[in-house]
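Only a single protein chain was left out; the remaining protein chains are all shown in position.
Lettered A and B in written order, each chain numbered from 1.
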Amino acid sequence: MATLRTILTAPASARVGEVVEIRTLAQHPMETGYRRSSEGELLPRDLLRRVECRFDGELVFAADLHAAISANPYLAFQLKLPRSGTLSVSWAGDRGVAHSESVQISAT
Amino acid sequence: MKLWPALLLCAALAAQAQRLSGHAFMSPATQALQNDDTQNPAFLWVRDGQQRFDAACARCHSRGSQRGVAPRYPAWDAVLGKPVTLSARINLCQVRHVKATPFAPESDALLGLEAFIAHQSRGMPVQAPADARLAPFVQQGQRLFNQRIGQLDLSCAQCHEQLAGRRLGGSTIPQAHPTGYPLYRLEWQAVGSLQRRLRQCMGGVRAEPYAFGSDELTALELYLMQRAAGMPLETPAVRP
Partner (left out) sequence: MIARRQLLAAGAVACVWPPARATPDSMQAAIDAFTGGSVVREGRVKLDISPLVENGNTVPVTVSVPGFEAAAVRRLALFTERNPQPEVAVFTLGPLAGRAQVATRMRLATSQTVVALAQMADSSVWQQRVEVVVTLAACVEGG
């Protein structure tokens, strides 16, 4: 299974109930399927399709992406911290690409 | 006697005051991408470079030792007897010291390493070494910068000195100071090197671009960095 280079930005700690911003970057060309190579061949579509963020398994946010999302997709969204726990983001896309990254956030 | 150093300094500062990074010519939205490390896509490459550095280069080089390196490049290589760019130096290290195959030009591996290393010097002023051996190559770079090339018969200087600040199509022409390389170019939707950008410019005036790693591109980079001396390094920059 092809993996992905990602950066997950989240605070190390926050108060219970505080709303914090989570930022994600994934290195992916988001090939639209409309471009041609310099030899004239149509470059096949290759997209990241779904990004999911869960906190201790519970859904925070999910995104269904299409070709109009820029290469190296950036997503920023808001989490309401319920308690200390594990924030996990997973990416899935064409050609079996799948990856997830997790961080601990502690509640102060 | 005491006055003229101050006047020289003023003149130098005034001249510097007229020099602007490409950052200044971008829209606020694009500037915002560069200003925030958590939004700048180039950090995907920097992160990769950091991992490669720790795996291979850290045997000889501490991370801290990389601060101050990039602003001095291109620098003299005694064995080859000519200046080399930072990416060429990385590959020379690969071959001579790590005993591994060199990275392909514009490969993500090489770009990541170069971006990581140059990023350690972000904020430091470009400081081309005062090495007399470099002088003939700087002059070669200056000649290339001023030479008309291609079917459009244009030199770098015509656009980037005489017409900097004016528009080419929808874009503002910058002054061509390579203070942010390797950088994320929106046009490429990826990180790329100065050499890729120079080759693209040459294609733009319908000239045969110099090859990756060529002496001409090295000389041009050497001249451009001298021309940008004193300006802060921005790697990894974002450009439209």
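Definition applied: contacts are C-beta pairs under 8 Å (C-beta built on N, C-alpha and C of every residue); 3 or more make two chains touch, one makes a residue touch a chain.
In this text, all values refer to a predicted model and were calculated from it rather than measured experimentally.
When the full complex is taken into account, the listed residue touching the unshown chain is B:Gln200, out of B:Gln66, B:Gln127 or B:Gln200.
When the missing chain is restored to the complex, the residue among B:Gln127, B:Gln158, B:Gln189 or B:Gln226 that touches it is B:Gln189. As for the chain not pictured, it touches subunit B at residues 26-30, 32-33, 151, 169-171, 186-189, 196, 199-200, 203-204, 206-209, 240. Listed here are the subunit A residues that touch the chain not shown: 19-20, 32, 34-38, 53-55, 58-71, 73-82.
Keep this in mind: only the chains that are shown with their structure count from here on.
Spacing of subunit A relative to subunit B, judged by their CA centroids, is 31 angstrom.
Residues of subunit A that touch subunit B in their complex: 5-7, 9, 23, 25-27, 29-30, 70-72, 74, 76. In the complex of the two chains, the subunit B residues touching subunit A come out as 38-39, 41, 43-45, 47-48, 189-190.
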